[in-house]
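To start, the structure under review is shown below, and the notes come after it.
Every protein chain except one is present and positioned as in the full complex.
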Amino acid sequence: MAAAAIAVRDVWKFFGDYPALRQIDFDVVPGSCVALLGRNGAGKTTLLRILAGFSKPGRGEVRIGGGQPRDPAARRTVGVLGHGISVYEELSALENLILFGRLYELPDPRRSAMEWLERTGLDRVRDGLVREFSRGMRQRLAVARAFLHNPSVLLFDEPFTALDDRAIAVLQSVLNDALRRGCTIIMSTHQLREALELASHVTLLNRGHLGYTGERTAEMLSDPGYLYARYGEA
Amino acid sequence: MRKTVITVMAVLGIALLLRNLHVILLELPDDAAQGPIYRIMFFHIPSWFTAGIALSLSLAASVMYLIKKDLRWDGMAVATTEVAVAFLTIGLVTGSIWGRVAWGIWWTWDARLTSAFVCWLLYVGYLVLRTAIDEPTQRARISAVLQIFAFADLPIVWYSIEWFRTQHPAPVLRGAGSIEGPMKAAVYANWPALMLIGAVFVMLRLRQESVKREIDSLRRTVHAL
Partner (left out) sequence: MRYFRHTYTILAKDLRAELRTKEALNASFSFALTILLLMSFAFDPTEEMTREFSGGLLWLVFAFAGVLILNRAFARELPNDCLDALLATPVPPSALFLGKALANMVLLLAVEAVCFPVFGIFYNIRWARQFWPLLLVVVLGTWGFTVVGTMFSALTVNIRLREVMLPLLLYTTMIPGLISAMQLTVHLIAGEPLSGALVWLRFLIGFDVIFTSLALALTETVLVG
């Protein structure tokens, strides 16, 4: 069996004495697309932040590609798209992407930046400062930043929230492309229907507990409410 | 069990303190040069010792927290720092009173007083920082790092100010102007008394921190419902 792209072993996360995550234990198969579901406050963002290397678990461990999440090797393979667009207002679109290209140690940051600006339809405004961009343009730039270094593992925290249709189209096209290339994706979202269509696997969190983790079944696809009814909390 | 320990220590501490007060106020003679005010030294000096020990303990607790991530170490860090600040305050105030009576000035910028004041400011800063962070795990981590910086600063502060000014009376326990016999004994006798009282406060504070964590945890549980 292929090594897990991401292995989560008995992870707990505490805020004070309160366990926001308890005994989270699952593997993510390489090439799968995992829909990370759960109500608000279930711990999706907390878990994603641990996988992304922004915080450390209180107990247990996480391995990305067999290594620690904060190893540079793991960092290079992971792309993160969170709530914030994570680009600098005072820099231009091109400058932002070249910056991240350098930080991700790409061989030719400028070329990668130009490619992704074209891909996200921002090449004509590449020298414009981000603070002058419209919301949709910023979101597309955020997508470009997340995919710039061709990550093989993608972590998305509610990526479709508040995107305009152009940005959604770009994101879906890039996502599908990534799936075709065999990337591993973990995506937390409230858009059940879209998520379940894309997903090959599902992980459900109930107030910090693991409610369900495994393949996406036919029942889930035909009736999205089924998942919460069967595995959700009472 | 814990309650018994606290009670025993408190009783011992107070008993020792009362016994010392008796010795200090009634049995020892006035100092030839300074008159009765010198007796404040029996609180002034042990206060510094106790503060010093408390600060070392709080550094150790902070480092242990960063290693073990157990919030009880964080509780220990804040409890010992608070007690240290209390004793630092006592030291500063008693020193100030003594100075006023013995030399006519409330304050002087000599090496020891200034270092002590800076030390007080550093650790008050630590306590203020803690009030600005709501989330307990983040608070523990950030304040532990600050504690390391503060402690690293102490020797540097001490030596820099030592070079900068000198007006404090020569060290009383060693060197010129030292005291002998029953007076020296009284200084050392008061030290365990203050330590015991300090330890009692630390333990009470630890209990308080533990309850606070429980309440915070319950609040988060309720919000999650």
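Note that the chains are named A and B in the order they appear, and that numbering of residues resets to 1 at the start of each chain.
As a working rule, contacts are C-beta pairs under 8 Å (C-beta built on N, C-alpha and C of every residue); 3 or more make two chains touch, one makes a residue touch a chain.
Since the structure is predicted, the reported quantities are computational estimates derived from the model, not experimental observations.
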Cross-chain touch to the chain not pictured, restricted to B:Val8, B:Leu25, B:Ile105 or B:Ala152, is B:Ala152
Sole touch to the unshown chain from A:Leu99, A:Met114, A:Ile168 or A:Leu221: residue A:Leu99
From B:Leu12, B:Leu66, B:Ala86 or B:Val101, the answer for touching the chain not displayed is B:Leu66
Touch assignment to the omitted chain, from B:Met64, B:Ala86, B:Ala102 or B:Ile142, lands on B:Ile142
Touch with the missing chain holds, among B:Leu92, B:Leu113, B:Ile161 or B:Met195, for B:Ile161
Touch rule applied to chain A and the missing chain gives residues 52-56, 70, 72-73, 75-76, 78, 80, 82-91, 95, 99-100, 102-105, 129, 145
Note that chain B touches the absent chain at residues 66, 118, 121-122, 125, 128-129, 132-134, 137-138, 141-142, 145-146, 148-150, 152-153, 156-157, 159-161, 163-164
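Rule of thumb we're sticking to: only the chains that are shown with their structure count from here on.
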Cα centre of chain A to Cα centre of chain B, whole Å, reads 49
Note: in the complex, chain A contacts chain B through residues 14-18, 20, 41, 58, 207-208
Chain A partner, complex, touching residues on chain B are 69, 71, 135-137, 213-214, 216-217, 220-221, 223-224
